[in-house]
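Only a single protein chain was left out; the remaining protein chains are all shown in position.
Chain naming follows the written order as A, B and C, and within any one chain the residues start at number 1.
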Amino acid sequence: MTPEGEHLALRQEEAIKDSFARQAFMNHLGARLMTVRRGWCEVIVDYRPELTQQHGYFHGAVIGAIADNASGYAAFTTKSSEASDTALITVEYKINFIAPARGDALVAQGQIVHPGKTLTVCRANVLCLENGKEKLCATSLSTFISIKKE
Amino acid sequence: MTPEGEHLALRQEEAIKDSFARQAFMNHLGARLMTVRRGWCEVIVDYRPELTQQHGYFHGAVIGAIADNASGYAAFTTKSSEASDTALITVEYKINFIAPARGDALVAQGQIVHPGKTLTVCRANVLCLENGKEKLCATSLSTFISIKKE
Amino acid sequence: MTPEGEHLALRQEEAIKDSFARQAFMNHLGARLMTVRRGWCEVIVDYRPELTQQHGYFHGAVIGAIADNASGYAAFTTKSSEASDTALITVEYKINFIAPARGDALVAQGQIVHPGKTLTVCRANVLCLENGKEKLCATSLSTFISIKKE
Partner (left out) sequence: MTPEGEHLALRQEEAIKDSFARQAFMNHLGARLMTVRRGWCEVIVDYRPELTQQHGYFHGAVIGAIADNASGYAAFTTKSSEASDTALITVEYKINFIAPARGDALVAQGQIVHPGKTLTVCRANVLCLENGKEKLCATSLSTFISIKKE
């Protein structure tokens, strides 16, 4: 999947980068926000031994973390005009684990399925990169709600 | 929710503790395996700044991590006789985030809904503990599959 | 599971019965609303050959239908004071099919996990009744949203 969607206004791209940087946990994972377009977002995390499960593969919770983030920021890109006083919260998600997440890096690609006024539905694919090859290792379907910031 | 279910045989309890300890990522979170009973498992994680999202609450991915672990080990407790050559893998889960996960610690309580020969269905509640009070902050429904270890 | 929760005010119980009766599709299934309590609701459907899948068991979509209805009306019971101008809509649900739904009748028991102001989370168990015995055949986890009626 190559990046899709229009580029964002600089101001909005910076708001998203700021938001991502304020998640201490994403920093604890070493996750990085990559391409963000209108309705589309990519988050990557490099292999580190502390991110693994019993067999040395990426842990499912790391996969869930980047799938949720890529989906949430994809959803957020359609809230641009109201960005300063609107927050998006994950209502729920479902994730299917498809193959062992083995490799040098993990990439989550989130995209909007339906941008609603109150609720936005997204899906994400998580790919593992090994020796230059991409392999689908998980897929998710998520619901986000827009709320006014307090 | 107080612990439910029969106590496990010592050998099985140790197999579960060993398995938990071999998850580097759970150690990276500082998560600890607490009570394990037949069909029931509790995992706890204490507050640390690096586990938070933008508002200083526990990150959703930490909630997902311990919900999945508590469910998975609850499921595993019914696989005792075959424990040495059977592995349980998360097929998929769905999680609803119910309230901000604010507090000193987070506890996931997983229990079996249906223990199948191939597929086991579990649910988990995740509670945040703040000033000695428990509050439900998430709930999940998960599917696990038993496979022969290679 | 025996019925749980307080009895409803007569006015509210009638509002729920009216709403159920206005679902033409539930009538097409022959589904009936049974016990309704605060945060709890039971819907039953008797065996009829037209409700089956290839093997003569209840079709999964019938199971999904009554799980969703039992959950939705369980959620609705907490919206009593505003009942006249509030509607509850299913945002999404996830359902696990656990055993073949064989028998004389199918009963869905829905209950609230968390009653929120905007979003309510419910779960339901669906039991099949065969020769006087109950067997769990499915379990669901659902999200509902309150909206102002137009």
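For the reader, a short list of remarks on this structure follows.
We take it that a contact is a pair of C-beta atoms (placed from the backbone, for glycine too) under 8 Å apart; a residue touches a chain by one contact, two chains touch by 3 or more.
Here the structure is a predicted model, which means the values were calculated and not measured.
Only one of B:E42, B:D68 or B:E92 touches the chain withheld from this view, namely B:E92. Only one of B:Q12, B:Q109, B:N125 or B:T143 touches the absent chain when the whole complex is considered: B:T143. Think of the hidden chain as still there; on subunit C it touches residues 19, 22-29, 49-54, 59-62, 64-65, 68, 89-97. Listed for subunit A, the residues touching the missing chain in the whole complex are 94, 96, 98-99, 113-114, 116, 121, 123, 136, 139-141, 143.
Contact residues of subunit B toward the unshown chain are 91-92, 94, 118-119, 143, 145.
One rule holds for everything that comes next: only the chains that are shown with their structure count from here on.
Where subunit A touches subunit C, the two copies mostly use the same residue numbers: shared numbers make up over half of all numbers in play.
Put simply, the C-alpha centre of subunit B and that of subunit C have 28 angstrom between them.
Mean C-alpha positions place subunit A and subunit C at a centre distance of 34 Å. Under the contact definition stated at the top, the residues of subunit B that touch 2 or more other chains are 94, 96.
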